[in-house]
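Removed from the display is one protein chain of the complex; every other protein chain stays in position.
Right after this comes chain A.
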């Protein structure tokens, strides 16, 4: 057992907010040291109950006592009430003395008054996201996650808040494995600014180029604890952090010395981080996402065990899509400015309505306007 002083045991720096700095790999190592192979095992639980003799030797008592304990502590005894029958889980017993249940009773009564009593779309969506991949096992054993591997849960926030929110900023939660590289997370983070297409296409909308910003500008960086991890996988990648490091060093700004490293050389196990501390992911030059590592834990046999499914989305924010201003059915694909035909500036159109309104049958432009490709935030819903 490592001493209390081990700096890789996470403890609070600010209570309930973030921990002190730890090295992710050593943290995982500490857990693995303390646990037996049985608990790290990813095999499915089979036969939790021991035989009487086994139990007797384990507890160092006679077989009679072992049998007695086993029957006393059986799970079935917990579930049934005095009459020995299991109650219906849908019904709250009338004579209950639990505070929680009396509160729930009130909620149920309120629910009954509502017109519809069913799970709402948001709720279903959230639950599906949460349970997606749970218990998944790969067919090919080489894709199996190793025993005792770490699972990190990260929350990635969207850069701008488009919708009024009650303190909740739209974010996604992603699970990654400790042995995965930072670049794998970078590729998994979806952001509309990656899909933008630059330029004005009012004269020939069909010729709008296919290549999106993601293919044109491949630079990005993560910032964790004083180190910029730059994505340098491609020759056209630039070191985005050099400007910031230069700025910080040009005057003594009190930020200490920043370092830069290559994103593709680091796995999550190599990082030094504080759990709960806000860090940064920056791409497309200025699209900045706050990234927080909210949780680190050992993998459990009921988790998703297919390595290929990670990074795994466990929660997504559901954005309202912007609809076409004409048909109000389809999601907007075009946005126009200074449009002589439109009531609004800017005005949004779907592909069909846009072409029907702004071009004649031969494809000639009608009226004055500037047209841009619009990428909706709900694209990733």
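Operating definition for what follows: contacts are C-beta pairs under 8 Å (C-beta built on N, C-alpha and C of every residue); 3 or more make two chains touch, one makes a residue touch a chain; residues count from 1.
The definition used in the following text is that contacts and distances are computed from a predicted model.
A single chain of the complex does not appear, and UniProt lists its protein name as "snRNA-activating protein complex subunit 1", one of "snRNA-activating protein complex subunit 1", "small monomeric GTPase", "CTLH domain-containing protein" or "NADH dehydrogenase [ubiquinone] 1 beta subcomplex subunit 7".
Of the candidate positions A:153, A:193 or A:230, contact with the unshown chain belongs to A:153. Among A:37, A:100 or A:142, only A:100 touches the chain left out of the display. Contact residues of chain A toward the unshown chain are 1, 4, 9-12, 16-19, 22, 27, 30-31, 34-35, 38-39, 45, 48, 55, 58-59, 61, 65, 69-70, 72-73, 75, 77-79, 81-82, 87-105, 108, 119, 123, 126-127, 130-131, 134-135, 153, 155, 157, 167, 169, 275-276, 278, 290, 292, 294-298, 300-302.
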